[in-house]
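All protein chains but one are shown in place.
Chain nomenclature is as follows: A and B, assigned in order of appearance, with residue numbering initiated at 1 for each chain independently.
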């Protein structure tokens, strides 16, 4: 349908972006690939040397790396269903007719967690979840949970991370699903409601098809963001206690900038990148099949 | 009877949502007004004499003000740059036919998925060799890696939504592609551009890892500053919360003012 556009014109539109992203996105990756093949420690720059795939071998056989990876996916596996469940619930509540003012307020408040600086969420978590002077334990004390050690206990600390991830991103899921719900033509929804009283049937057979694209997008973005998750955990627990909340990006940061082993960290980063690309490819394929 | 009861339940649930979303901010602001002794009170106190000392100390003694200005400069510049570069690219992806278009689009979008730690390591080494550590321009450029994909993603969608006839009519009158973009499509796509700009700004303002690794003093960003109060010797919670408030409140006000566009943008890619 569109007319032929000369190559030069196309390039003038798209070239600058491609070049910019290539320079800042691909050149560093090539450099990382080069670094990953070397012994490259910032505090031993006199001894940089080529060592082939040794760093990769070290990463692939390192239980610590895979534990961090496992932890990252555990977080995703627990947080995402919670976000989907709660998000769907919120979306349905907001979709119900009535209480316009309150609904507007609630919708506005949903924007806040998403816009909050992730690092600040972690700092806030430290203050609110402190065992002694934290407000969370104050809330829980009538229920006999007034002395929970959130930051010092491995399981509790992980639960705390999940809580904040859910707090920050459930609104996103809710708003995406709400948008899906509003796409359902009114007449279809009303007709369905005359047929059946069960909200579940309406959801399953009438609304769900309209929610699917949103759900898939949520799945893709949340997976990517969990693999990227750094700021909130870094400021909240720094990966502790022990390594109970050390997600993959925290681990790479530690190896690269605290142990200064940039060669090993680069190899870890590249393996992470490969995993990310494979996952998004799989998702995109599923995505295109579904839509 | 049943409707009024279900209304009550709905209202209650809406209130819970509201409270859960807002309470942490309430707690952040009140903690920032506490002295260290009050902040460490156990169990925490809700009524106390507020003080602005934490803000005074953070802003003027510790230089948080300068880091806020740095963040502002960096976020605005990178957003502007992302729009200038991204909008024409989005227009091309929406309007022109060429080989590899789909792959190109996919490549742009995958940049959004890449973990910043993957880039932070090599970027640090390169920037070090170029002597560009601790410069505003360095962050402005590296933030393009996540801003450009957002702009391209959202704007491509927006341009596709513009009726084709408009475009064709202008072509027949002999307008160049650039003129069409500027005079016809851009005004119509303004909402999308605004949305992507808002996103770029918020993401850049909130970014921590690059700010932590690539700056030291002159270009230090506000989130990197907030983190630097965390000394194992002494945790000045009031001051940390004051700094957090200073970082978060501007972006929250901005997000609330632009909430309509924000929600549209969030759901744009998702529901189409």
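Some notes on this structure:
In this section, a residue touches a chain if its C-beta (ideal position, glycine included) is under 8 Å from a C-beta of that chain, and two chains touch if they have at least 3 such contacts.
The rule is simple: contacts and distances are computed from a predicted model.
Candidate names were "Pyridine nucleotide-disulphide oxidoreductase", "Tryptophan synthase beta chain", "Cysteine-rich domain-containing protein" or "Sugar ABC transporter substrate-binding protein", and the UniProt protein name of the unshown chain is "Sugar ABC transporter substrate-binding protein".
From the options B:6, B:176 or B:228, the residue with contact to the chain not on display is B:228.
Contact with the omitted chain, checked across B:25, B:55 or B:124, is made by B:124. The chain not shown here is touched by just one of B:7, B:133 or B:184, and that residue is B:133. Where chain A meets the omitted chain, the residues involved are 39, 41-46, 64, 131, 149, 151-154, 157, 237-244, 254-255, 257-261.
In the full complex, chain B makes contact with the omitted chain through residues 36-37, 40, 62, 124, 128, 131, 133-134, 213, 216-217, 228-235.
As a convention for this text, only the chains that are shown with their structure count from here on.
Chain A and chain B have Cα centroids lying 15 Å from one another. By the touch criterion stated above, chain A contacts chain B in their complex at residues 1-5, 7, 9-10, 12-14, 16-18, 20-21, 24-25, 27-29, 31-32, 35, 90, 93-94, 96, 98-99, 102-103, 105-121, 123-124, 126-128, 132-135, 137-138, 141, 146, 167, 171-172, 175-176, 178-180, 183, 210, 213-214, 217-218, 220, 224, 227-228, 230-231, 234-235, 248-249, 252-253, 256-257, 262, 265-266, 269-270, 272-273, 276-277, 280, 284. Within the complex formed with chain A, the residues of chain B that make contact are 7, 10-11, 13-15, 17-18, 20-22, 24-25, 27-28, 31, 39-44, 85-86, 88-89, 91-93, 95-98, 104, 106-108, 110-123, 125-126, 141-142, 144-145, 148, 152, 164, 171, 177-178, 181, 202, 205-206, 208-209, 213, 223, 226-227, 230, 235, 237, 240-241, 244, 247-248, 251-252, 254-256, 259, 262-263, 266-267, 269-272.
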